[in-house]
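With one protein chain withheld, the remaining protein chains of the complex are depicted in position.
All chains are identified by letter, namely A, B and C, in their written order; residue positions are counted from 1 within each chain.
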Amino acid sequence: MHAAELLQFVIAGLKNGSIYALVALGFTIVYAATGIINFAQGEFYMLGGMVSVFVLGALKVPLAVAIAGGVALTVVVGALVERLALRPRRDAGQLTLIIITIGVSLLLRSVARHAFGANELSLPAFSPGPSVMFMGAAIERQALWVWAITAVSVVGLWLVYEKTSFGRAMKACSISHEAARLMGIDTARVVALAFALAAGLGAIAGAAVTPLTSTAFDVGARIGLKGFAAAILGGLGDFRAAVAGGLALGLVESLSVAYISSTYKDAIALVVLLAVLFLRPQGLFGRMAKEKV
Amino acid sequence: MHRAWKDMAAMAAAGALSITMVLSGCASPANQAATGGSAKPAVAPVKIGAILSLTGSYAGLGAPEKRAIELEVKRINDAGGVGGAPIEVVVEDDATDAQKAVAAATKLIEKDRVVAIIGATGTGGTMAIRNEASRAGVPIVSMAGGSVITDTFDANTFQTPWPNRVVVAFTLKYLKANGITRIALLSDSSGYGKDGHDVTVKQAAAAGVAIVADETFNPGDTDMTAQLTKIKAAGPQAVWLWNAGKEAATAAKNLRQIDPSATIRLVGAPGNGRMEFITGAGDAAEGFTFAAGKILLPATYGAGTEEYKVATSFVDRFKTAYGVAPDIFAGHAYDALTIVAEALKKAGPGADGAKLRTAIEGTKGLIGIGGTFTYSPTDHNGLSEKDLVVYRVSKGTWELAK
Amino acid sequence: MSLLSVHGLTRRFGGLVALDGVSFDVHEGEIKAVIGPNGAGKSTLFNCISGFDAPTCGHVVFAGVAVAGMKPHAVVRAGMARTFQNTQLFDEMTGLDNVLAGMHAVTHTGMLAASLRLPGALREERRSREEARRLLRLVGLGDAADSQAGDLPHGLRRLLEIARALASRPRLVLLDEPAAGLNTAETRELADVLYRVRDGGVTVVVVEHDMGLVMEVSDGIVVLDRGCKIAEGPPRLVQKDRAVIEAYLGEEPSDDV
Partner (left out) sequence: MRGRDSYIAWALVAAAAVAVLALPLLTSDRYLLKVFTFVGLNAIVVTGLALLFGYAGQISLGHAAFFGIGAYASGFVTTKLGWPFLAGLALAVGLSAVGGLLLALPSLRLKGHYLAMATLGFSEIASILFVEAKPITGGNDGLSGIPYAAVGALRFSTPQANYWLVWGVAIAAVLAVSGIVSSRPGRAMAALHGSELGASACGIDPASVKTGAFTVSAGLAGLAGCLYAHVLGFVAPSSFALDTSIVLVAMLVVGGSRSLAGPVAAAALLTLVPFADSILPGLSPATVAFLQEWKGDISGVVIIAVMLFAPGGIAGVVRALRGRFGGPGRPTRAGAVSAGPASVAEEEGSAV
């Protein structure tokens, strides 16, 4: 196994890893504001791709405009989901909200099948052209786009959360909605913005990955599972942890293909995840929630 | 704590109520039937069941199958039906799940009194309904390609797609003829992928073709570069891809990425005979080689022959009705319905399951879309290598490979 | 011989020393109070004794058994029950069921016996219910049996937690600020409950800020300040002890902290 080959495995791992990371970021945004896992995050990812393809086909507009349209529509869907399905039960237990997102994901999956058909759809690459060679290993241009989007997203989110009042309000909500309300924070608006942001990021991820993998009405479930695993591996609640978790998951998968077997790559990645959880129950970078007696 | 008892009591009352409500009305449930064709004829229609995967992961296969069936029911009924009686196909969705397939089969047999069942779309669904159907003596004509359907023989079950043992043998001959003797396998973990992989491994050595690498992936995976890198290191002349889903296009692009000059040929299977593969893979589809039936290029039936007329008439009607050309799955559905219809003509519309089964088994030289069907008590697949041709993708469409 | 003997108990959280070599004894049938300003280490002491926290070093011997480091549920089985500063009741369960849950250590119906409703299990269930009702009456919550713990006002929640602690038929019960948030009438009632508990043969160790209650009910008092025991003895003596007054009122210019 000489260097170029190993590098190719690492690049493959980082390519998948950055896709998982983007989905994990979507989970983390909603978790950070509400403490729940949004099972419809995979569907936001799917809608991003599907709607962009639809806009591109229907309106014959340039790719960038089509994707902007796809992302915008998914953001609207995200806000609607929060407003109609989640806000009425805002004070119910976390479990009730999680099950509502499960219902939403089933609904969105089925509506997408009716609206866009059952077959897979594809998008042209953002910047067509041959792969970029890097020390003997090839990187698709679209993969570079996905990495760029991941980097911009994590830096952007970090800035929003650390430097803006909206970010502080989001953090306050994640600690305690009651306390945040007492501080005059309109928690409903914060949660709505969180869902819109998560939907937008999911849609961007979906649109950026569709040229690589094409998309279909049912891609949400598998990619949602990978994103959730990545968010947990990194440690819930922290953006940098989500990206680290995603990249780590991608690398473990590609290295297990390289050194062990491709048949069991998913099983090996899950065993690694379970081992990490056993040693660090709060994920690689999460903080242990100390239960004060 | 024994409040749980109270909940249970109140719930029990409600439960009993709902059961009786369902019971009282279950005498005459009308259900969706694809009759089409002329107004309610005097003669009662012959009911044929169809179990398709309209939802779930095989939705992409079930949809064209349903379209083909609706189109053909109309044609058969317009041409006088079977022995004077019109046919009615009752469609049930198994959502790509064995449990729902069994329930659908029971409903079709018990409620709709169907004489035969077309389906299921997937190998799992087909295997699940065999018990139920053979117990009731209702013959099954499956559109799923799994070899197990006819390898573990069941007198009551027939198959319309080309069996993998025929496809693999035919493709291996082509590869050997073109000097390709070192191949790698890249198969997915679904029924289609595993079945193709196992048959290829069984036949490759005998055909003088060596398997130098054997990698797998899961449906829904976003990238197969790692597997293809390992494959490339083994230096194969070709990679044989076993996957009928959207991942095939991704694999083609991944391979082109690490083998820009296309020194390694990409070989596929009938499941890749879909336009979505070409649009998804883009120029990475160039040179993609796979064996499939002649439907993809009707000219391959031989202009002017009976097969050609049947194929082009189906393609034209399908295009006018749905705006797109039929894919191989639509072809499998067409064949299944035609086989059952022709058997009904021979056995007579009033034939019971056993007589119909024997009539189906007696199908000789029936010209369909997948090929010319000849069943026998030992061969419930009816197709052979002469119903296959090797295609090669060039400039965005299929071309007969040299 | 003392029922509970704490010797040289120390607990460090990194640099902070929460408990520094605390030693004292509690005798059978006594009501022992542990007092001290906030942050003196009272709750840490309780946690180390009851197994919710492991001491850095030192011994805790209860009825001849070394319990330091034992798991909390094992400490309860050894005969030492406790309540919490922030009540840890089962809010979704009724008062009766809370106390019934408290009897877990002294009952033994397993899942198999319960699922088959064996006679032994049903008999134990009946007996447990009677005893639970008796305990509720003991603390004055006779009519709160069917109301949900979560709906009870604060004062009753405290009493319910005491009843639950008594349900495991302990020889000693640790009460962590039972009077916190109670009005004078409720505190008066709490004192009666403490007497009834003690008269029932259960030794009581109580952490409390309400000096009136402490002085009235306790046989002996241990005073903690900044993790150290600065005084121990009967209420009359401790009340006049210079170090105690200084710790509480801080009149003398103490060394610069």
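FYI, a residue touches a chain if its C-beta (ideal position, glycine included) is under 8 Å from a C-beta of that chain, and two chains touch if they have at least 3 such contacts.
Just so it is clear, the structure is predicted and the values come from calculations on it, not from any experiment.
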Partner chains on view for the chain not depicted: A, B, C
Touch with the omitted chain, as defined above, among C:R11, C:R157 or C:K229: C:R157
Omitted-chain contact residue, chosen from B:N77, B:S190 or B:T338: B:S190
Of B:E110, B:D316, B:D352 or B:E399, the one touching the omitted chain in the full complex: B:E110
From A:L6, A:L107 or A:L144, residue that would touch the chain that is not displayed: A:L107
Touching residues (missing chain, whole complex) on subunit C: 50, 52, 71-74, 76-77, 81-84, 86-93, 97-98, 100-111, 114-117, 121, 124-125, 128, 146-148, 150-151, 153-154, 157, 164-165, 167-168, 181
Residues from subunit B at the interface with the omitted partner, ascending: 1-16, 19-20, 22-33, 54-55, 91-93, 95-100, 102-103, 106-107, 110-111, 123-124, 127-128, 130-132, 146, 148, 152, 189-191, 194-195
Absent chain, residues of subunit A that touch it: 31, 37, 39, 85, 88-89, 92-96, 98-100, 102-111, 113-114, 221, 225, 228-229, 232, 236, 263-264, 266-267, 270-271, 273-274, 277-278, 281-283, 291-293
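The rule is simple: only the chains that are shown with their structure count from here on.
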Identifier of the chain whose CA centre is least distant from the whole-structure CA centre: A
CA centroid of subunit A to CA centroid of subunit C, Å: 48
Between subunit C and subunit B, distance of the C-alpha-averaged centres to the nearest whole Å: 71
Separation of subunit A from subunit B, taking each centre as the mean of its C-alpha atoms, in whole Å: 34
Shared-contact residues (touching 2 or more other chains) in subunit A: none
Touching two or more other chains - residues of subunit B: none
Complex contacts: residues of subunit B adjacent to subunit A: 55-57, 59-60, 62-63, 189, 215-223, 225-227, 229-230, 233, 245-247, 249-250, 253, 257-258, 260, 274, 276, 279-280, 282
In the complex with subunit B, residue positions of subunit A that touch it: 1, 5, 8-9, 11-13, 15-16, 19, 110, 113, 117-122, 124, 130-131, 138, 140, 209, 212-219, 221-223, 253-254, 257-258, 262-263, 265-266
